[in-house]
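Coming up: chain A.
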Amino acid sequence: MMMSAEVAEVAAVAGLTVHHYLGVATILFGLGFAGVVSSRHLIRTLMCVELMLNAVNLVFVAINNHVNPSDLSGQVFAIFILTISAAEAAVGLAIVLALFKNTASVDVEDFSRLKW
Partner candidate 1 sequence: MNNLLPLIVGFPFLVAGVFPFLSKAEDASTQKGLHRIALGASLVLLVFTVVLAFSPEAQTATFNLSWLPALGINFSLGTDGISTTLAVLTSLLMVLATGASFSTIEKRLPLYYSLLFVLIGSVLGVFLSRDLFLFFLFFELELIPMYLLISTWGGPRREYAAMKFVLYTLFGSVFLLASIIGLAYFSQSYHLPTETLFSFTQLGALAQSGYIPPVFQLLLFVGFFIAFAVKLPIVPLHTWLPDAHVEAPTPISMLLAGILLKMGAYGLLRFGFDWFPVAAQALAPYIGVLAFINIVYTGSIALVQTDMKKLIAYSSVSHMGFILLALVAMNQVGTMAAVFIMVSHGLVSAALFLGVGTLYRQTHSRDIALHGGVAQKAPFIFYTFLLMSLASLGLPLLISFAGETLALYGAFISQSFRAIPLGFVTLPINIQWITGLSTLGIVLGAAYSLWLVKRIFFGSVSDACQKIEDAKLNEVWVLGTLAVLVIVLGFKPQLLTSQFESSTQAIGKRFEQVLVQRDQALLQQLQGYNPQNGVSQNLPMAGE
Partner candidate 2 sequence: MNWFSDFFLNNLWLVPLYPLLAFLAISIGRAIQVTCPKTGEKTALLPQIFAPILTMTATGLGLLHAISAIQWLFAQPHEAVQAVERNWTWLSAGNLELKIGTLLDANSVLMLTVVTFVSLLIQYYTHGYMCHDKGYAKFFGYLALFNFSMLGLVLATNLPQMYMFWELVGVSSYLLIGFWFHKPAAAAASLKAFLVNRVGDFGFLIGILFLLFFSLNWWQGYVGLHPEQALLSFQGFESLAGFLSQTLPAWLLGTIAILIFAGPMAKSAQFPLHTWLPDAMEGPTPISALIHAATMVAAGVYLIARVFPIISISPDMAMPFITWTGVITAVVGAIIAVSQTDIKKALAYSTMSQLGFMVAAMGLGAYTAGLFHLFTHAFFKAMLFLCSGSVIHACEDEQDMRQMGGLFKKLPITGLTYLIGTIAISGLFWTSGFWSKDEILAAALHENTAVYAILTATAGLTAFYMFRTFFMTFMGDYRGKAHVHHEDKVMTLPLQILAVPSIFIGLVLSGFVGLPAFGDYITYSLQNAPEHHPHSLLDAMFNQVGNISQLVALVGVALSSAFYYFKVFKTDGVKKVLAPIYNLSQNKFYMDDIYDGIVEGGVLLQSQLNAGFDKYVIDGLVNLVGTVTLLLGKLVTRLNSGRLQTYVATIGFGVVGVWLLYQWMFKG
């Protein structure tokens, strides 16, 4: 397993700067956001949320390497988020299942009853 500093070296050799990572993260986040906003299928929405979370993870790791490679707090955060997102996915899928059982639908448009 490479240390974080070595990764930075490799990346530097490959000509990758922090901007590239951030660019990828932004694209990922945008894709996820677009998916969340536009998709009508609840499962796909959940998947897109995962995508956004991963984009955030990428940013954490990239910034951590860029700012202070000897510290691992960014990575720790990323692990945290992974854990939480796993839990969230489990709960989310459970809710979706329960919804499907009750309404025979996984269309987001059908669930707008939580209002005024």
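The candidates came about this way: all candidates are chains of the complex that A comes from, given by their letters.
The definition used in the following text is that a residue touches a chain if its C-beta (ideal position, glycine included) is under 8 Å from a C-beta of that chain, and two chains touch if they have at least 3 such contacts; residues count from 1.
Since the model is a prediction, treat every value here as computed from it, not as a measurement.
Engineer: Given that all of 1 or 2 sit in the same complex as chain A, name the one that actually touches it.
Structural biologist: 2
Engineer: Which residues of chain A touch candidate 2 once you look at their complex with the stated criterion?
Structural biologist: Of all residues in chain A, those touching candidate 2 are 33, 36-38, 45, 108-109, 111-116.
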